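With one protein chain withheld, the remaining protein chains of the complex are depicted in position.
Order of writing sets the labels: A, B and C. Residues in every chain begin at 1.
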Amino acid sequence: MRKLRTAWLKSAAFGAALALSPLAAGAQAADLPSVAFVPQLTGIPYFNAMQAGGEKAAKEFGVHFIYTGPVDANPVDQLQIVQNLVNQGVQAISVSILDASSLAPVVAQAKAKGLKLFTSDSDAPKSGRAVYVAQATDEGLADTLIDELVKRTGSKASIGIVSGDSTSSNLNTWISLMQARVKAKYPGIRLLAPQFAGGSADRADQLASDLMTAHPDLKGLIAVASSTCPGVGQAIETAGKIGAVIGTGYCSPNTVRSYIKSGSFGFSVLWDPAALGYLTVWAGKQLIDNKPFAASNSVPGMAQPIIYDAGTGILLLGAPTVFTKDNVDKFNF
Amino acid sequence: MAASPASLRLVRAAGGRELTLLAGCLLTVLVFSLASPYFLLAANLATIMRNSVELLIIGLGMTFVLAIGGIDVSVGLVMGLGAIGVGQALLAGLPLWLVVLIGPLCGTLIGAITGSVIVFGRIPAIVATIGLLGIYRTAIYALLGGSWLSGLPTGLTTLVRMTPAGVPLPVIVILLLYLLAYLLLRWTPFGLHILAVGQDEARARLAGVAVRRVRFLAYLASGCLCGIAAVSYVGTYRNVEMTTGASMSLDAIAAVVLGGTSILGGRASLLGTLLGVVLLRMLVNGFTLIGVPSLWQSVVTGVLLLAALIAENLVSGQIPWHRLRRGAA
Amino acid sequence: MKNPHHRSLLLLATLWLVMLLIFVLIRPAILQLSMAESVLHFSSMLALVGLGQALLILSGAGMDISVGGMVSLTAILTMMAVQAGVPAALIPLLALVIGLCLGLVNGVLVISCRLLSLIATLGTMFAYGGLALALTGGATVSGVPGWLLPWGRGTLLGIPAHFLTTVMPAYLIAAAVLALTPLGRWILAMGNNERSARLVGIPVGRIRFILYGVSGLLSGLAALISLAWFGSGRPDIGTNMELESLAAVLLGGVAIAGGRGGVGGVLAAVLLVVGLQAGLQYLNISSSWQLGVVGLLLILALLSDRLPWRFAKRV
């Protein structure tokens, strides 16, 4: 009995050690200042690209970069990770907010410890964050997508929306801004109520198929979450509606390259997430060094000047890129 | 204990479930075809079919697992793992026949792991599969390493979209699988043993049934079917992401139970599973067509499941309204 | 170590030490007060939900996989009621009552309608969780008054206030009831052998019905914590809680068939799971590893339960 128990403990310890083996990578140079980025969820290409950009910037600016995020798009898990980074005393922590209210509990703690908490990719405007590193303005993203789509569908059309998790605040913001744009500028366009696929390709495919069936006059389909892009593209291909229904969305070129080439996607709107990650780490370093942002900043390693709006506290990467058949092969993320 | 009329009624009710479900399906078709002019279009029915394929295949495996008195909340992730195998095989440019085999191979392998932990480790199925759920999820993350397999080569897609003699290939495969499962259940000793083990393991053992082998094989079969579903998934969506299959396990359990297979084991209804899956998928499709937001779909699933089971208990006189007595296992 | 419950407690304690040791060896800085505090902070909701789950399983009523949905829906319904004009002062009461009602619905389904608990709560899991999302369209419902927030975010005597005021009393009461009262003996007896419990006149159905209510009540309490913590009602606050709480309960040494185990182990397991998560995060290891480690621990813990037994039988 005793023997068995020791054997068990050994195996448990071994199992734990095995599970923890990748943490050798976690050992770090303690003297460098740390900048962390917490994505909405790990394991999707978009945030992977941001991670790559962040790592590049970390080398460039001499900081230690931490990339860690929740497994599901779950605000409590995200909060726990941020809390943990605060406990670690990471000097600058940036978060792609899942839900605007979810950051509130740690903001005060971070301030008390003198840590810089800021947002990147998805904002929580009233949380008291230090700065928001934006890929583009939300309006700019919504307007570009709608304008580009209307160019292709004509000004009289029904357009469907397939989003990811219904609880993601940045996706919901874009959707409402798209609706506002249509209302203001395109009276002939009917934007259907958004459907939520919750981040899986098969659900997105199903919802997109159903939307096309329910609305035979549908001329456009917008995949708001990058996780729904392949499903929407696939649905248009399967329905044999290439050309009749134009797919689009905020999708990385790699995810939708084959759909743009097959014609089921007319275009895709996105920014370079690697550049956004790069800019995030730069901003973190600036905050750590207590250097204020100027109205226009020149960031080493970035071609264009970076605009800062002191009123809203937004640091703007630039205008979004529109990917089409002609330029999609020039990008790899 | 033995010859109560209640248990007789239960048996009859089980046979009646398929009829009830069929009626439910027909009613659904009727209502939706009146509510939406697009419901009965061939294209829409094809969509329903296409979106049911994976759940139909996984549900078939779940039918076996429930029939032996087991449960598996990790099947969706087994499909996910299989899909990674199939996707990598496609990317590696392996010949198509090998790609098609890799799915069931991965699935069977993982089914063997699941089965071993449950049967030879003697861990209750629900506990073991909750544990395995975590392990499989981590495995998926570790395997995909943060990037999806997307825009996969179209070789498999062409295959999945083939329509020999005008019938889509997945339909043929599913019919074949269900036919095979029917033959297995009805016409082989293994089928009898599954039902006997599910009904009462100790008695089956006394009767000379190799209980462990039967249970193990049921998990193996379920794993293999998840692998087949993975082939279909990759062929259909050309994409494998982190969440592939994550919500599929509970959907499968719901559909199979709706179909009349008992979660206590000893009863398997293949037709019921088929109808249960189709009914759930039809409802989801129909509600989207008539403009109900997709967020209501899980509410519909839950309420339908509860309503069906309560109705059954009412009809079979299982509900003693006069007093609160029995709990459940 | 005759008592299997003590055995599993010992196991958990050992696991705790092993875990702590590994973490400390790698990053000594992990030993800090704020770390312990945040572990407790993130344990509260899971601990409460897990307690309800544990009591149900102990009584042999089976598992409740609707707990996550109950937490979400309670949070949402409470805040919707406030927005509809119910005085904000009633939020605590409202959350508890709504949670209780949702729990009792499960009780009615299982006890009165005689559905199997797994299936009944699977149905309500879909229904509750789905309703929370559908009613809000996924948006959070704001309007939690400021006076509630310190309770959700602050500490008392160095311990998170909600942990001190909910989890600790709840577990103490539950442990006392199980150990000292006839009701506690009954719960264990009916979990151990339902038939004989009925024969000696224990009102099995009624007790289980009440326990479903208790599970709902505790879920309501968890929802209340979430409100005070985030300052808003979130429709997805209970996501994944069903499986997490089940894993914690089983890891805590409660036998799935009922009748064996205690609530102390459950609390220890919750702290282990959350501590593991926090530790891994502290080392900046992807939290996806935590799922696998917990899964592995769960299986190993049960295998270790088997081994000596099997060994003994062969001799």
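Keep in mind that, in the parts below, contacts are C-beta pairs under 8 Å (C-beta built on N, C-alpha and C of every residue); 3 or more make two chains touch, one makes a residue touch a chain.
Criterion: contacts and distances are computed from a predicted model.
Matching "Na+/H+ antiporter subunit E", "Sugar ABC transporter ATP-binding protein", "Acyl-CoA dehydrogenase" or "Phosphoserine phosphatase" against the UniProt entry of the left-out chain gives the name "Sugar ABC transporter ATP-binding protein". Although one chain is omitted from the display, it touches the following shown chains in the full assembly: B.
Here one chain is not drawn; of B:Val99, B:Val160, B:Ala204 or B:Ala308, the residue touching it is B:Ala204.
Even with one chain removed from view, chain B keeps its contact list with that chain: residues 2-3, 7-8, 10-11, 183, 186-189, 191-193, 195-196, 198-200, 202-204, 206-209, 266-267.
Following the convention adopted for this analysis, only the chains that are shown with their structure count from here on.
Counting C-beta pairs in contact, the chain pair with the highest total is B-C. Between the CA-based centres of chain B and chain C the separation comes to 29 Å, rounded to the whole angstrom. Multi-chain contact residues of chain A (touching two or more other chains) are listed as 42-43, 71, 166, 196.
Counting partner chains per residue, chain B has residues 137, 141, 293, 295 touching two or more of them.
On chain A, the positions that touch chain C within their shared complex are 1, 4-5, 8-9, 11-13, 15-17, 19-20, 22-23, 26-27, 42-43, 66-72, 74-77, 80-81, 83-88, 99-102, 104-105, 108, 165-168, 172, 196.
Partner chain B is touched in their complex by these residues of chain A: 41-45, 47-48, 51, 71, 166, 193, 195-203, 205-207, 209-211, 213-214, 216, 227, 230-231, 234, 238-239, 254-259.
By the touch criterion given at the top, residues 1, 14-15, 18-19, 22, 26-27, 29, 32, 34-35, 38, 41-42, 45, 133, 137-140, 142, 152-153, 226, 229-232, 234-237, 239-240, 277-278, 280-289, 291-293, 296-297, 300, 304, 307-308, 311 of chain C touch chain A in their complex.
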